[in-house]
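First the structure, which I've put down as structure tokens, then a few questions once you've had a look.
All protein chains but one are shown at their positions in the complex.
== chain A ==
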Amino acid sequence: MELTVYNYATVISVIFLGFVLEMVRRYSLKEQYSILWLLVAALMLLLSLKHELLEWIAQALGIYYAPAALFFFGLIFCFSLILHFSVIISKLDSKHTRVVQEVALLNQRIRELEERMADTQPNPRKGA
């Protein structure tokens, strides 16, 4: 087998697919987030195996060197994914703020209750 860019792209795609599945199996990656990556891996595999497809797309887009089309799509994908992560981080940030606030408010209530208990029961620790 000739060592072309398509051949090792196929190998890398297969390894990548296996790696994603393994991460899901080990609970390192949640199923809902894995779907995206599985789709990417499948697409990479398809384009590596059927490189006529990639060449056809490249030609349609006016890209002379077909593998450059891969980089082009890869870059677009990376940008969208990073943006998607920023959105998730913003959401987590709001949720985290609310949790911190609740923890602080609950701590204050516990302190208040403990002080009130200490006032009514002289020695609450020994009580049954």
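The rule is simple: a residue touches a chain if its C-beta (ideal position, glycine included) is under 8 Å from a C-beta of that chain, and two chains touch if they have at least 3 such contacts; residues count from 1.
We take it that contacts and distances are computed from a predicted model.
Of the names listed as "Glycosyltransferase", "2-oxoacid:acceptor oxidoreductase subunit alpha", "ATP-binding protein" or "Urea ABC transporter permease subunit UrtC", the one that matches the UniProt record for the absent chain is "Glycosyltransferase". Between the chain not shown and the residues A:Thr4, A:Gln59, A:Ser80 or A:Asn107, the one that touches is A:Asn107. What chain A contributes to its contact with the hidden chain is residues 97, 100-101, 103-105, 107-108, 112.
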